[in-house]
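For this view, one protein chain was removed and the others were kept in their places.
Let's turn to subunit A:
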Amino acid sequence: MALGATQVKTLGQLDGEKDFAALMIRVRERDRAAFEELFVHFGPRVKALMLKSGSGHAMAEDIVQDVFMAVWRKAGYFSPGRGTVSAWIFSIARNSRIDKLRRMSSRPYDDIMEMEFESPEPDAEQVLATTERNSKVADAIVDLPGTQREIIELAYMHDMAQTEIAKRLSLPLGTVKSRMRLAYAKLKLKLEEAR
């Protein structure tokens, strides 16, 4: 049976993120069932992200394996005080994409991930905070004007450089940059509401 279609959680189910943070805490304790739940949810999405970034099926499957090896191995670095599980898995997928597709070392990203580790035993409050954080991010994205959302999608989902985005949309580079700034500012505003 192929994974994917059966296990979709939607943005509407916002307690989803709370579950994920709790699952990650269990993965840190080497809980295999929790790891499999995360894999069933995020594995097909990581593959979809890689396909959108231009990799073929075999490469995308390969990256999914790399990403979840890292999720298992680096679970100790996950901190709910820092962000959501989706953002953490996204960052690991981004690093694999850089290592594999760009043949460049993502080591500087790992240095930053390894540096900040807020509390070894995350408390319930932090786990709860990721739930709210997740819904705030979703709100921020929903509220973005189409012109900003388009640029965020091209950058994060389709792995396009800002210069490629400018070319593709026939916009001056400065316009792409200012739309990135506006989208980020919107997100920051929403996240501050949650703090």
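Just so we're on the same page, a contact is a pair of C-beta atoms (placed from the backbone, for glycine too) under 8 Å apart; a residue touches a chain by one contact, two chains touch by 3 or more; residues count from 1.
FYI, contacts and distances are computed from a predicted model.
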For the chain that's not shown, choose its UniProt protein name out of "Cupin domain-containing protein", "Pyruvate dehydrogenase E1 component subunit alpha", "ABC transporter ATP-binding protein" or "Cytochrome c oxidase cbb3-type subunit 3". "Cupin domain-containing protein"
From A:Met59, A:Ala87 or A:Leu169, residue that would touch the chain that is not displayed: A:Ala87
On subunit A, what residues meet the omitted chain? 1-5, 7-8, 11, 28, 30, 36, 39-40, 42-49, 51-52, 60-61, 64-65, 68-69, 72-77, 82-91, 93-95, 97-98, 102-105, 107-109, 111-112, 114-118, 133-134, 137-138, 141, 152-153, 155-157, 159-162, 177-178, 180-181, 183-185, 187-188, 191
